[in-house]
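What follows is one structure encoded as structure tokens, with my remarks underneath.
In this view, the complex is presented without one of its protein chains, the others remaining in place.
Each chain gets a letter, A, B, C and D, in the order it is written, and its residues are counted from 1.
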Amino acid sequence: MVEPCIVWTAYFSPLVACVLITLFFLRSRNMSSLIAIGGILLSFICTLIVATQIFATRPISTTFQQTPNGLEIAHTWPAHVFQQSLPWIGFDSLVINFGYLVNPLAIMMLLVVTGVGSAIFIYSRGYMADDPGMPRFFAYLSLFAFSMIGIVLADNLIQLFIFWELVGLSSYLLIGFWYQKPSAADAGVKAFMVNRFADFGFLCGIILLWSHSNIGFGRTFDIDQLATIVPHIDPGLLTITALLLFCGIVGKSAQVPLHVWLADAMEGPTPVSALIHAATMVAAGVYLLARIFFIFEPLTIALSVIAWVGGITALMAATLAVAENDIKRILAYSTLSQLGLMVMALGLSGPMQGMYHLTTHAFFKALLFLGAGSVIYALHHEQNIWKMRGLLKSMPVTGWTFLIGTLALCGIFPLSGFWSKDEILALAAQHNFSLYVMASLASILTAFYMGRLFFVAFWGKPAKNSHAHESPAIMTWPLIFLALLSLIGGFIGIPHFLYPGNEHPHLNMRVALVSSVLALLGLAVSFVLYNKKPDADPLEKALGPIYPVLKNKYYFDDIYGWYVNKLQQGMATTTAWVEALFIDRFGVHGVTRTANAAGRIFRLLQTGLVQFYALTFVLGTLLLFLMLVRNL
Amino acid sequence: MPSLFFYFFAAVMILGALTVVLARNPLYNVLGLVVAIFSLSSLFILLEAFFVGIILLLVYAGAVLIFFLFVVMCLNLNADTFTTAKQTRFRILGAIAGLMFFAELLLALKSFLLAHSMEPSTVRGTIETIGRILFTEYLLPFELTSLLLLIAIFGIVSLAQGAFNTGKEDEATL
Amino acid sequence: MIPNLSLLLLLPIIGVVLLFMIPADKTALIRRIACITTFMTALLSLWFFSAYDHRAGGYQFTQNIPWVAPLGISYHVGIDGINSLMLLLLGIASFTAALISGNIKERVKEYYILFLITVLGTYGAFLSLDIFFFYFAHEIATVPVFLMIGIWGSKRKDYAAMKLTLYLVGGAALALVGLIALYFSTGLQTFDLVAIQQHLRANPIAVQVQNWIFPIIVAGFGITLTLWPFHTWAPVGYAEAPTSVSMLHAGVLKKLGAYAILRFAIPLMPEAAHTWMPLIATLAVVNIIFCALVALTQKDLKYILAYSSCSHMGYILLGLASFNTIGLAGVVYLMFAHGIMATLAFAVTGYVTDQTKTRNLDELGGLLKVMPFVGTCFVMAALASAGVPGFANFIAEILVLLGSWDQYRWQTVLAILGIVITAIYMLKVIRLGFQGPLNAHFTKLTDAQTLIAKWPFVILLGILILVGCWPALILDHIASSTRPIAEYVSNIK
Amino acid sequence: MLPIINWNIISLEILITFTLVVLIVLDIILPKGTKKDWLGMISFGSIFGLIGFWLTQHNVTGLTFGGTLVMDSLAWFFKGFFLVTMVFIFIMTQQFFKTLGKRRNAFYLLLWLALLGMSLIASAADFLILFISLEILTISLYVMTAYLKSDKLSLEAGMKYLILGALSSGFLLYGISFLYGITHSTRFDVIHGYVATHAMSPMILFAIALIFSAVGFKIAAVPFHMWVPDVYQGAPTPVTALLSVGSKAAGFIILIRLFFGIFGPWHMEFSWVLAGLSAVAMTYGNLVAMFQTNIKRLLGYSSISHAGYLLMGAAAGTAMGVSAMNFYLLGYLFTNLTAFLVIILFSNVIKSDDISDYAGLSQRSGILAGTLLLALVSLAGLPPLAGFFGKFALLMATIQSGFLWLALIASVNIVISLYYYLMIVKKIFVDPPHSSQTIFVSTPLRIVLIAGMTAMISMGIFQGPFFDAAMTAVKGMSLAHL
Partner (left out) sequence: MIGLGNYLILSGVLFSIGIWGVVTSRNVLKVLLSMELLLAASNLCFVVFSKFNGDYAGQLIVFFVILVAAAEVAVGLAIIVLMYKRLNTIQADELKEMKW
């Protein structure tokens, strides 16, 4: 057993950093960054300690044991799972705990989060050095890290939802960090809103699951308890639940059709992009899918939906990246594409494969983003690849590490990306050929657009007027660290760590060969096209009518824009109109106007003519008599 | 014979009353009321209520109506004052109101008269009998009427004071 | 010595009397007295809150003095888990509102007198365990609010003040009819809530009678609670009211409606509650969605907050309609959370509009740049309103949703959708008002500088987060008092 | 045979008459140029003496003058009511007629006569006494209404009041004559005996309708209310005040004696008619009041609506209802009279009764504004003031008797009335003043105003003793049939 306090330290140290910065160090640039970096490093170290404990022991058995709920729930798990739950909300039938559930999957993810996160934090110290809002930035960043850790460790769905939302919140804050820039602020709102919308389904799913978990020990949100309960739930209902939960994942992991926020999220500072794309936010969706895979496992329909969503995302995002000129956006689409692959893997019942790719992807995608950030930093926030030239020479460290990242992403042997991607392709080839084709197509395209990016921006001679120079050490060291991880990621047995009991699948030689060839093909094509540094993108002519479609991102933004501006706003306007007209004018003012009119009319009875008064008096008496005599 | 008297006085009374309502000249109105009051007092006597019959004649015809006449003459009201005035819609409305009242009254009376077929009693309202009761049982109301008359005096004094000096207004008293 | 609950009433009365005696030109002293008075009451309510023993449950610190004996009216005060929390809310809101009222520059004396009378009435209402006294106290706040909006309000203040007052008094009068009918149907000849409760457990009111009293009471108090379609007083009222009135009204006074329904309608007429609550739940959802959609179209900062406040009342209604322990606990939690949140939001808005002289979102923009502290507070409040975890509202809404799920599946789903819409307009407000480029007129604006100026915001925000992270702080109190109600009502079925 | 007279029962009236005689003598012997308001001061002083005397009388009960005059708790209550009313009226008269010189003296005498009339109405146990006392009250009111000879409105008001008043007394008398014909007596106990043993007949209902029309005239119930706005507006303000409180209360005591005494056994048959009248009166008064620009006229319409509220208690027909009426009237006394006092004080300076001239009053005189605010809020029926508990008690009585619809109408009416009261409140507190000149209120008047406010507030907060008094008045009522 590991000391709970170590886990809790890993859990809360970024939060403490965030709070400290917010309360005391909002004006101190050095202290704030140091505290934030210290926080995440502490968390990383604690994670490492926990990880050593976890992986030091071997699983005894894979059966789960249950104990009834107590005030403090301490489960006796096999040694490689640690759990502690503290009561948070608890009365009557409702139990919501606050705790952690550490299993190999979680610890692996946590390592990625804190490890890659640490690199990004350190890098940010350099990248944001000139920004006046740096303390605020580090506070947000720490909050983000905390939220992500919370998702990873959460032991029940409500807690998970809380951190899920907090991730959305902190992504909103970070993307919109330069809030005075309208595009950045808009991007933040967009990211948050899309996530919120997705979470609508997610929360419905959670509550639905909870309301049907009344088997055995009363309703529960507890993930490990749910694992034992799920098999008893009606599959039809479970499918609905699963799809609702998947809604949240679609939003967070930016799957089609809710992928639109991701590219816009590039408006945030580059370290944020790195963090969101590599280690945290988008990965959270995939991680969640793996974490609660026991729900999806028996549901073929849900799984195929997931697989197809993943596949489509992979292919579509890859095509979009081809027509993009912004270095960060290209990377963003590549992230999308890779996430699609991961989700597809999970849809094909391969959580291990998905998580494996997630891990390696975290390494090289963080590397790529940080590299891009380094470039952007050097070029004074120039992001258009066509304005970059020969950076490999002027920025060697950045350039070479970027190349490593590129190759890893393309899946070139023996870099980490090769191994993990191959697992997924093999899985697809095994289960669903059409998905395999789509994934392969995505791979070619990946190789192509990454090649395009690299050859345009880094290859060749530097521009004469370029003042680009290498970034400071605090930014390059994280690059080197991540490059190292990308290099060796395939050899350190990540799958084994993830699912200790599982057999490690053997390399499918045929698939590996095909994918390698395809990747090289893609790179080759891009080399041919872009080696000579054309002034304009030759693709524009080559693709013909398809190009505008890609440029407009398959018109998704327009559709959503139509929805937001026309449909939603139209509904809102109609509602406001209904209120103004029916409730206020006809209803409220109608009543008052009726009263007014009645008053005005009755008023006229008071003619001022005394004879009329007398007449009324007489008639009143007569009427009174008639009323009285009516009873007889 | 008494029934003949009754019908006669009733007819005269109604005629007098109608004169009050219909005649244009205020003088005729007042005289119409005098006639009506006279017939009423005759009816009282017919009912053997001698005392109130006489009082009615004395107080009403003798004092009140003379007062009316005095005002009419004093203010120099004559038919001309009213001839220019249009007849109002209230003429018909008033008639309708009166008729409706009468109709409802008949409705109310019908069952009463059917239920009570009463014979006149032997009560004779002579001065003696009435006076005896008046100063014993009806002492309090009798005293109170004095206050009523006091109010009338105050009222006339404070309202009509100086009202008959034509022309100049006694503003200081207002 | 155990402090007496009546102290909570006595302190504002002393404050009012003192203010009456001070010459009108000594504004600083007047302000100080008002702030100290509200601070003392706030402290005292905090003490009572912490002194309430939720394990023992029931009504504590009770005091019962006959008042109008022939009608069974008594001055009966006491606290349980629900109203001790409400008193705390009122203490916090009134204190911060008194602090915020520094922006009132004219007729200061009158202002604070009216303010304290409002606070006094609200305290009385929350304290009372006598139906008459509740009504009596809660109506005391009517005219001061009218005057405060009328005198110190903005643009359409006349209309706003009149509409708000007429609506509220109308609702209250309607409810009064229902309450009196309730009084007679018990046959007990008393307005004492405790006595009625005990009596009705053994001898419930006939169901047909309940079935027509219940809707009258709920509709009457529903008006206070901005039940759709009786909500239109709130937007204009809150928008045109001076800051502290909006704070107090949206934060606390409005909750009296929910409180009354929870106290009088549901536990006393459980059968009728079962009959009518599905309708209420549906209306609640209409409330949520409708008001949220209207808020989307608004350009005026305070209107948006006001509509948002109406929309949130839908959750309270939904929770009330669920009448199980979770839902009712959620209701009370939400009353508290929304109270603090609304107080904070209106305080910030007041600060902003005082500085910028405009509430139109199209004219605002980028204010975070010049007022980072206040702006951050607004962002926090807006996020809390949008149900972001970490703030008390989240827990409250989750509780309500979990509570209502079993009875009202579709209503709950729509209510969850409402959270999304809330997020849309709240983010829109932040985006338009506080983010984006700074308008050139606003470069000279100042943030809250001094600690005194920051204090109200800090207090409110702190509580919002504290309660959002540590629900057990208040949840034990709440559950101890909502549980008996919920169990009683659900056992009736 | 001279009946045995219990002088104790009529002692208050005798004292009033005595004071009246003293004042008449004083009026005669005072030199012509006397500036000082001796009569006013003596009136004011003696009214307190009478109140003191009245307090000692609370145990006096019984019949006298052959059962035509009664002293019971109800009479006692209302006599005190009228005495307190007169305290205010005398103060108002002093203020209002400051410029009237010696003519003012006769006004005091008329006021004393009116008081005598009201006091006798409270005690009347015979229709003849009732009729004569009513005429004493009404005729003195005719004179007082037209008292401002130079004021066209006063004259017009007097004329209208006279015509309609005379009409109503004609109706009353005709009704009494039928009643006499059917029951062979005008005495309440005899008629009550008849009613208790007989069924209703159209004839007696006709009589009741006629009598009720006269009562309705007094209490300003629709449709017998037509005189109210005009007379309220035109009459000198103290008279308006007296009409709105004293005369109305006199009407209500008759109503109580009629429908809960004499015709009590048939009350069930009347209650829905009363309820209907109540609903119509309150709605009509409130709706029309919304458009008034003259504050006295507005209070006239509001008086109609208050008659409607009060009729709720009559419709309820229970001890609770009558107690509520009594309480309400008492609250109405303080509220309305305080309001009228403010109106007089204000119009003495501004020479106007227009509501628009009240703009910014709060900045010209805090005490006037505050008093008027409390009075208006109390009239509207909001706590913690007298009007609130009155309405509350009336609503209770109504609902207890099952008139839920009436209670709902009343609650709607509370909102309507609140609208126009608040419009005045808004004028006073919100709108900018027409002139910044402050209005001076002398210390004695301040004390009176504060006393009025205290009365309103204490009736609103410590309702117990007042409500007890109202209930006691009902409990000891002779011929009570509740």
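We adopt the following convention: a contact is a pair of C-beta atoms (placed from the backbone, for glycine too) under 8 Å apart; a residue touches a chain by one contact, two chains touch by 3 or more.
This structure is a prediction, so every number in the text was calculated from the model and none was measured.
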Among the displayed chains, the hidden one touches A, B, D
Given D:47, D:70 or D:143, the residue that touches the chain left out of view is D:143
The missing chain sits against chain D at residues 128, 131-132, 135, 139, 142-143, 146, 149-150, 152-153, 155-160, 162-163, 166-167, 169-171, 173-174, 176-178, 180-181, 184-186, 229-230, 233-234, 291, 297
In the full complex, chain B touches the hidden chain through residues 2-3, 6, 10, 13-14, 17-18, 20-21, 26, 29-30, 32-33, 36-37, 40, 43-44, 47-49, 51-52, 55-56, 59-60, 63-64, 67-68, 71-72, 74-75, 77, 81-82, 85, 88, 90-91, 93-95, 97-99, 101-102, 105-106, 109, 113, 116-123, 125, 129-130, 133-134, 138, 141-142, 145, 148-149, 151-152, 155-156, 159-160, 163-164
Interface residues of chain A toward the undisplayed chain are 603-604, 606-611, 614-615, 618
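Basically, only the chains that are shown with their structure count from here on.
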If you tally C-beta contacts across A-C and across C-D, the winner is A-C
Distance between the CA centroids of chain B and chain C (whole Å) is 69
Averaging C-alpha coordinates per chain, one finds the centres of chain C and chain D separated by a number of Å equal to 42
Averaging C-alpha coordinates per chain, one finds the centres of chain B and chain D separated by a number of Å equal to 30
Multi-partner residues in chain B (2 or more other chains touched) are 104, 107-108
For chain C, residue numbers touching 2 or more other chains are none
Residue positions on chain B within touch of chain D in the complex are 104-105, 107-112, 115, 135-141, 144-145, 147-148, 150-152, 154-155, 157-159, 169, 171-174
Touching chain A in the complex, chain C uses residues 163, 229, 232, 290, 293-294, 296-298, 325-326, 329, 366, 368-369, 383, 386, 388-390, 394-395, 398-399, 401-402, 405-406, 412-413, 416-417, 419-420, 423-424, 427-428, 430-431, 434-438, 471-472, 475-476, 479, 483
So, in the complex, the side of chain B touching chain A is made of residues 88, 90, 93-94, 97, 100-101, 104, 107-108
